[in-house]
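One structure below.
Incomplete set of chains, arranged as in the complex.
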Amino acid sequence: MAALTPHPDRLLPADPGVRSLARRLYETVRELPIVSPHGHVDPKILRDDTPFADPTSLFVQPDHYVTRLLHAGGVPLEALGVGEGPLPEDRARAAWRLLCSHWHLLRGTPVRYWFDSSFAAVFGITSRPSAENADALYDRIAEQLAQPSHRPRALLSRFGISFLATTDDPADDLSAHRALRDDPAVGTVVAPTFRPDRYLEVGRPGWPALVKELGGDTDSYAGYLSALQDRRRYFIENGAVSADHGHFDAGTEPLAEADAVRIYRSALAGTVTPAEATAFRRHMTFEMARMSCDDGLVMTLHPGIWRNHHPATAARFGPDTGHDIPVAVEYTRALRPLLERFGTHLGFHLVLFTVDPTVYSREIAPLAGFYPSVYAGAPWWFLDNPAEIRNYQRAVTEIAGFGKLSGFIDDTRAFCSIPARHDMSRRLDAGFLASLVAEHRLDEDEAMDTLTSLVVSQPRAVFKL
Amino acid sequence: MAALTPHPDRLLPADPGVRSLARRLYETVRELPIVSPHGHVDPKILRDDTPFADPTSLFVQPDHYVTRLLHAGGVPLEALGVGEGPLPEDRARAAWRLLCSHWHLLRGTPVRYWFDSSFAAVFGITSRPSAENADALYDRIAEQLAQPSHRPRALLSRFGISFLATTDDPADDLSAHRALRDDPAVGTVVAPTFRPDRYLEVGRPGWPALVKELGGDTDSYAGYLSALQDRRRYFIENGAVSADHGHFDAGTEPLAEADAVRIYRSALAGTVTPAEATAFRRHMTFEMARMSCDDGLVMTLHPGIWRNHHPATAARFGPDTGHDIPVAVEYTRALRPLLERFGTHLGFHLVLFTVDPTVYSREIAPLAGFYPSVYAGAPWWFLDNPAEIRNYQRAVTEIAGFGKLSGFIDDTRAFCSIPARHDMSRRLDAGFLASLVAEHRLDEDEAMDTLTSLVVSQPRAVFKL
C-alpha cells in the first residue's frame, strides 16, 4: 500500500540552493497563528461544538472543490450526497469509497494537497487513499471524529486560528457570533462578514419579500439605505471588519438620486427590467463604498462568476455545486466612478479579488500601485493553487510591491483544510522570496521581514484587525 | 561547420535533480506507439505511397509554420513556392537555400526543434543547415527520398504511428481511407475526421452550390439535417471517431425551428444576411452536438482565428499561408446553451482547443473540471510550443486534474515532424511531472502512471479509440 507522508520540503523550490534558503524563511513563520479574514465556515458548528457526523459530511458533501472533480471524472453528484445533510452510514461509506477509488482524479490539484496535509496532520493517516483502504480510512477518521479531541472547537484551537471571519446574511441575528464572543473558553475571535449581494440585486425573483428581512422601513429608497446602514452598524457592533460583494461584474456607476428612487419603486412593484436592476446594483456598489468610508468596513470585491452554469444541476442539488464558471472581468473602467470619488479617502480599504488572472498585471496591480485604498486580493477559488499563486506573486509585486498584497485568504467552507491552505501559502511565499534573494534582488533580512509581514501584519492592517 | 546533434536530454528541466527524475520518467514512454487523433496528413500520399518529390515540397512549401517565419524575416512567399505544387529543381533548390541561409530566423521556435529532430532521426543529418551546406543537405535528403526506406508508408511504419486521423470534407468519398483499411500491409489505422465547417456557414460565397455536394435532398432544412446525419454515418462506417469544428467564435445558441427553416431558405436563395448566417452557424454547432450525442462522434472545437488576415496574400497564394491570426475567444457564455443541454449526456465528449491561452485557467479548466463531457484540448497551432505547453499543463491540471487533458494532438500537415512533435510532448510531460515529484506533490509511481496515461490511455479514452 502506498504511503501518505507529506514531505517537510513540499512546495519549496526544487533547486537545492534556493530550497535551503526557502526552508530557512519558512521555518520563521511555520508555527505562527492563522489569521483568516475571509471564509465560509458556519459559526454554528463552533457555537454548538457538536461532533462532525462522519468523514463524508465533513470532507465530501459540502465541498464543491472535491465533488466537481469527481463529477468531472464521471461520478454522479447524487452518489456523493451533494445537497443533502449527513447520509445514512451505508451511503456515507459508499460516497467515501468513491472518493478513495477516484483518488487519481485529484493528482496535481491543490485539493489533493490539502487532503494529504490534513489527513496526515489531523487524523494521523499514513497511507494513500485507494479503493482497497477506503473503509479502513473511513473507520479511522470516524472514530477520531467521535473523540473530544476532534470536535470543532478543539480543532479550532489546535489549528492555531487567532482570527476567523465568516460570511453572513445582513439579516442574520449573529447570535452564534455573540455566543462565541461571550464564551471565555473560545480563544479565537470569530467575526461576521456583511454580505449583502442578494439585497442589492433588485431584479431577483422574490426580492420584494426578501428586502423586508432587512428590517426598518424599506418601503422607500431612503429607508432601504438606512436599513442597510443599520445592519452594517449591527454587524460592526458584533465584530465585523469587512463587507463582501460578489456580483457578476465590477460596475460602480452611480445613478442620479431620482433614478435610484424610481428604479427602487419599480423593484418593489416587481416591474424592474434587467437593465434597470443592473444599473441599480452598480449604483449600490458605489453606495456601499460610500458607507465603507463612513463606517470603516473594509470592502472586498469578488466579481466575474457565471453562477449555476448547469441549471439542471442547480435545480436538483442547489447552488454552490461546482458549476459556477469564471468570465473575463474588467476593473479599470468599471471601478473608475468609485475610485474617482473614494480612491484616496483616508482609511478606505478596497480589496480586489479575481478569477480572471489576466487582470493582475493589467489592472489590479496598476490600481493598487497608485490608490492608497486598493489592495490586490490573494488568488481566490479556481486560482488558489501553486501555479496561479506564483503568477500572482510575480505579477503584482513587480508592479505594486509587497505592501499592496492582501495577505492570504482561505475562502473555504472546508474547515479541516484551513491549516493546510495557510501552510501552502506560507511555503509559496517563502519560495518566492527565496527566489528573489537567490537572484540578488532582495537581501535575506528583507525577505524574512517581508514574509512575516505577509503572514501577520499585512492581513491585520488590510482588514483593520 | 556547426554540428546538428539533438541532445538526449533536450527539453528536460535544467535542474540536475529534476532532470534525472524527468529522464527516468521519459524513458518509460519514449518508444511507445504514436496515437494521433487529430491532424492534416493527406491520406492519398499514404494510399499511393508515391515517393516524396523533393526536400522543398516535403519540408517547405506546404508548411505555413515554416513559410510564415521566413516571410516575416523578409523572404517572399513566391520564392518559397507557396501555393504551388512541386517545383522545377532549380526553384526547389533555390527555395531550400533560402530556408538554410535563414536558419537563424527559426532560433527559439518549435519549428527549429522539429526540424533538428527530424533531420537527425529521419535523414541522418549531422550538421546545422546554413547557406554553405544547403546544397549538400538538399542532395542528401533528395537521395534518401528516392529510396524505398523513405516512401510514405515506410516512414509511417518507422514512426510507430498506431492511429492517425486525417481531416476531411463531408462530401469526400473516403476511398483513400478504405483502400488503406483494406490493405493488410498497412499497420496503422488511418481514420477520417468529419469537418463540416463550410457547409454550416451558409453565408459563404457559393454555399447554395456547395451544399448540394452533401448529397440527399438539401432543398429543405430537414433534408439538410438528414444529409449531414447521413454523411456522419458514412464517416463513422469508414472509421471516423470525431467531428471537428473551426468557426470564428464558439457560439452555440439554438434557433427556434421556424427561424432555422426561414434562414435556411434565405441561404438557398442567396439572400441571407451576415447576422442570420452567424446565428444559423451557432445553431448548427448546437445541432452538431446533438448529433454527436446520437452517433457518438467526439466533438472538437477550434475557434478564435481570423482567417486570411492579409487578403492580397490569400488572393495570390491561397488559404493557410501563414496569416490566420488569433483573436480573443470566449467559452463560458458561448457554450452555455450547448452544455446546458448536452453537458452531462453520457458518452458525449467535447474537446475544447484555443489559441487564446487566457481561457485555459479562466474558462476551459473550470468547464472541464465540472462537466464530464468536456476535455481541455492540448495547445494547438501557435501555442504548440514549450512555453505555452508548460502554461497549459500548470493552468489546467491545477484546476481540473490530469484526467481532463485531451492528450497530445499534433494537428500537422508536416508528415515528417509527427514523431518529433509527439516526442516533444512526452519530454514536456515528463518534465512537468518530474517537477511535481521534486516539489513532493506527487509520488514517483503516480507520475509514471500519469505519464503513461497521457501518452496512451487518455487520447484513446477521449477519442474513443
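Lettered A and B in written order, each chain numbered from 1.
In this text, a contact is a pair of C-beta atoms (placed from the backbone, for glycine too) under 8 Å apart; a residue touches a chain by one contact, two chains touch by 3 or more.
Being a predicted model, the structure only gives us computed values, none of them experimental.
Of the identical chains making up the complex in this file, 2 are positioned in the shown model, whereas the full set numbers 3.
The working rule: only the chains that are shown with their structure count from here on.
Centroids of chain A and chain B (each the mean of its C-alpha atoms) stand 40 Å apart. Here chain B touches chain A in the complex through residues 13, 15, 17-18, 330, 332-333, 336, 339-340, 343-344, 358, 361-363, 365-372, 374, 394-395, 397-404, 435-436, 438-443, 445-446, 449-450, going by the rule given at the top.
Looking at the complex, you find that chain A touches chain B at residues 2-3, 6-7, 9-16, 68-69, 71-74, 104-110, 112-113, 128, 306, 309-313, 322-323, 325-328, 355-358, 382-383, 385-388.
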